[in-house]
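Pasting in a structure now, in structure tokens, and then I'll have a few things to ask.
Removed from the display is one protein chain of the complex; every other protein chain stays in position.
Residue numbering begins at 1 within each chain, and the chains themselves are lettered A and B in the order written.
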Amino acid sequence: MTLPPQARAVVIGCGIVGNSVAYHLTDQGWSDVVLLDKGPLPNPGGSTGHASNFIFPVDHSKEMTQLTLESVRQYEEMGVFTESGGIEVARTEERMEELRRRMASAKSWGIEPVSLVTPAEVKELVPFIDETVIVGGFYTPSVGVVDSLRAGTIMRERGQESGRLTVQANTEVVGIDVEGGRVRRVRTTEGDIEAEVVVIACGVWSPKLARMAGASIPLTPAVHQMIDIGPTHWFADAKGDIEFPIVRDMDTNMYERQHGSGLEIGSYAHRAILYEPEDLPSVEEASLSPTEFPFTQEDFTLQMEQALELMPSIVGDETVGIKHAINGILSLTPDGMPILGELPEVEGLWSAAAVWIKEGPGVGKSLAEWMVHGESHIDLHSSDAARFWEHQKASAHVKARTGEGFNKTYGIVHPLEQWASNRDVRLSPYHAREQELGAVFFEAAGWERPQWYESNAPLLEEYGERVGRREAEWDTRWWSPIINAEHLAMRDRAGIFDLSAFAIFDVTGPGALGALQQVSMRQVDAAVGRVVYTPWLSPSGGFKSDLTIMRLGDEQFRVVTGGAHGMADYKWLRDNLPADGSAQLADLTSAWSTLGLWGPRARDILASLTSDDVSHEGFPFAACRTIEIGPVRVLASRISYVGDLGWELYVPIEQGARLWDLVWEAGRAHGAAACGIGVYGTTGRLEKCYRAFGTELESEYTVVEADMAWGKVKDQDFVGKEAYLRHREEPPAAILCTLTVDDHTSQSGIARFPMGREPILTRDGDPIVDSKGRRSYVTSAGAAPSVGKHVLMAYLPPDQAEVGARLAVEYMGERYPVTLDVVGSAPIFDPENTRIRS
Amino acid sequence: MPTLVYIEEPGDLAQQSLAFARGLGEPLHALTAGQRVEVTGVEHVHHAEGDAFASFAPAAIARAVVEVMGTHSPSAVVASGTPRGNEVLARVAAITDLPLAANCIASTPGDGASVTRTRWGGSLLEEARVHADTLLLTVQPHAVAAEDAAGAAAPVESFTPALRDEDLVVTVRERVGSSAGGVSLAEARVVVSCGRGAGSPEGFGIIEELAGLLGGAVGCSRAVTMAGWRPHTDQVGQTGTKIAPDIYIACGISGATQHMAGCKGAKAILAVNIDPEAPILASADYAVIGDLHEVVPAISAELRKAGTG
Partner (left out) sequence: MRILTCVKRVPMTGGKIVLSGDEQAIETKHLGFTISPHEECGVEEAVRLIEANGGESVVLTLGPPEAEEQLRDAMALGADRAIHLVTDGNEWDPQATAAAIVEAIRADEAANSPFDLVCFGNESADSGGYQIGIRVAYALGRPVATGLKGVSLDGSSVRCEQEVPGGRDVYVLPLPAVVTVLEGLNLPRYPSVPAKLRAQRKPLDSSSPARPEPRLEKLRLVVPESQGKEAEILGHGPDAAPAVVEVLQRIGVA
């Protein structure tokens, strides 16, 4: 076999992911696709070859769940899926609570049936378990096992049968050539291939391949230990690979699954054992395969004891031997999500890495859609390969976070849980002042941001009952009532916010306006000195981002967007710049720092600091201009995400501390409080019903559904316009609504507070599904201290979306009554927006 | 000073030992025990006699070697690196407290003699220095050329070594069993073997069929015997049987060093493997790239068609 000299796309890696990407590219119409692997087929020696191959569909992440469900659909279609059922068992009451939360996620993402089961019921399903060790379980009948090697072969062969795919094994990539920022050719041991597009689907080797092109795929190879014991009489009559449900022993970070006549025991509990891709041996140097390392017993002894506790009748059987034991190598990323999409460093170079068996085919299809059509059906923003900031690509960061994250594989991870490792990476100029004020820091894009300030504790007394108290430990974890008190102080007087995590880009040049018009839904051709808030849409009219753009000059625009998604926005904008070089893009995130000042006293405070006109008439809403505060020239922008009078103040980072001191001093005279992101990101925005990207705004919802299709559609062309125009003509399948909880009292008499992602149900407990098959769930939840309520946002189908509708939310296994307050985007606090325009 | 060679039985291996010993220095003396063995190309044959040598008696033979060492002060004592050659020389080494270099392929005699010896069943070589007045070594079988056995038999000097009681304990009392039925793996002209890729004990059906058609023996990898699919007597490898067939048909055998140590003696190797990069291909003469479950039955069918099966 000889390598074709050129290809439309070269996919590197014949694991589950590469096979799937290659097949789906051909299925969606591309021809001249080449699939390579350095190893032999069907098992080239990567992680697919030793995977445990089972799939539990329920995950708290919607994105992961959707990828998994799509994968299961494909595995079933290929005839390689065996449904076995699966039970996640709890040894503690705390874990039972987590299983109740998983029940909720299952309902939110539409995985049914699922049920909580008693120890006796678990015993009935899995007769070899010691049910006295557990307090209950979460049963998912649709759990199953796949033959991932066979699936890979089927997809590969389908691609080949179409005549559009050439497969070449035993061909190692030795270089990836980049010319003019674009991938040009793949150099292999069997010759070179000119390629328009290259996909790295090399699992644990991916970082090494990316480096060949000067790009980064920040993942680390890590050990997952597995042993195979058997044969046992329990499975003596087994006809297939698996006939009993798989058990995940969540509290010990382990699983046990039948494997033919034996039992496979795997663990994520041992110390994190991390490697570099360069540590992996060649096929011929390896004892087993390059991704099956020698077993290290000392890391597994505790796990053996725990498996023995749970399944003594098999694991404790002296006649059942340990047949096989390996340290299998798999991929871990610093944030636990896959790395999918075009790499920001090299045009045409795509990553399909850090993908496990359960997501493989779904990832393959989604990535192929993205490559061929510009976007995927499943919103992949959490997996976007462009999401990483520079510091997140550092090996020390990757090691630290994967090391910390490994033992959370089955962990009980609070939605607001903060990383402990590699903190204090990006510090705002206000950081020292904030520390003095007892700030409790949360991390955003590496920035340390105050979530609340302990020094504001006296405000609790000031606001008393209005603050709202929480009793359940889970509800108070990573939370403080001080957030609500800061909120009220802001509404009464003023709040000072550290917004340094904003990503800030300048677009300049004669082509700047055109470029921004192209990506922005709203009219960007505003007067100099105006601020425009606009969604960015995907080609099919879903949300790609939402952000503000300041026009600083005829040919100068400043884009301000959220830090978490900033790098992906940067890439999207860069990808849409005119080819003629008439617009330049610069990332100024590390040059400018932002201080927010809002509240009824904001103008008084600012006026006391500047001689510039900051009156309503002199500095109207949505205006921006440079003012002088003492010796500091500050770009002030009169907008608000907390729905109050005030400004974002942009200052060069090195002068930030000076600005803080001036504003702080002036603010004290007016009773201003330092306010954390707890107010900015949750309470302030929620009672104003402001949407957030990544929760309400996702690519699978439209502008009309989010009720943001105000005003007329601009004449200029923009990405997603055609779809947007169509959506405006159609009745929406769902509409974003605001609901409030009527009664927080649980059966045990404790007030409980949902925090997002819970299912919205009818009062009878039935799930609510729209005409596109999407379930209603809580996109965001939080306190609205000004109105004394707990607010939930959710998309609801039109027949349920009526003000006053009486519905329910399921939280931790119990249903709470809710009432629909607002259909669409009207705020529940200050509905006339008088504050912001005062 | 002479070089003393222990000759267990005449044949190719003995001639290899003699050739190797000659390189260490002449004159050559041979030592035989029990049954008389005709040895050519040496100056003297020391033949140990006595009841103790009626059956193989390694301890007594070792004592005889030590006695000759005492009377003739050889600069080196050599034997074949066979199980018995190694055993006898190890006993000599234990009695004399001399170092022993087993399974050598080369040696330079002299003060601080150097040897090159095999490790890992021949997959690795060690260069070593021997710190001793008398060099004890055994010769790796089939690693050096044998010398011609033609010529006149050397004069034999019989002697009855002075044995101790303990030397009489370790002696073969009886021989039991016999190589039961079928073709012996070690002596088969054709060996067809398979690894774990057979999938199950039943998976060896197609291997047995092909071996049967060729009048050959069935072999297997160590993984297969450890899994209990085949008896250890079928295992080809460093710790199994070392084979020397005219052709070794290795199906789904990757070529781990431990396995290759057992099939080095094959005159030709045909590898049937799905992986064209499998290490065994570096040692094979012929290869078929493909799934053994498809290829092996096809070969059997072709043999039947050709009427040779």
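In the analysis below, a residue touches a chain if its C-beta (ideal position, glycine included) is under 8 Å from a C-beta of that chain, and two chains touch if they have at least 3 such contacts.
Just so you know, these numbers come straight off a predicted model, no measurement behind them.
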Sole residue of B:94, B:145 or B:162 that reaches the chain not shown, by the stated touch rule: B:94
Contact partner of the left-out chain, one of B:1, B:19 or B:186: B:186
Touch criterion as defined above, residue of B:1, B:170 or B:244 at the omitted chain: B:170
Positions on chain A contacted by the hidden chain, ascending: 229, 279, 281-288, 293-295, 297, 301, 304-305, 307-308, 315-323
On chain B, residues whose C-beta touches the chain left out of the figure: 56, 58-59, 83, 86-87, 90-91, 93-95, 97-103, 114, 116, 118-132, 138, 166, 169-179, 184, 186, 189-190, 213-216, 222, 225-226, 228, 232-233, 235, 238-240, 246-247, 254-258, 267-268, 270-271, 276, 278-291, 294-295, 297-299, 301-303, 306, 308-309
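To be clear about the criterion, only the chains that are shown with their structure count from here on.
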CA centroid of chain A to CA centroid of chain B, Å: 64
Residues of chain A that touch chain B when the two form their complex: 39-42, 170, 283-284
Interfacial residue positions of chain B with respect to chain A in the complex: 274-279
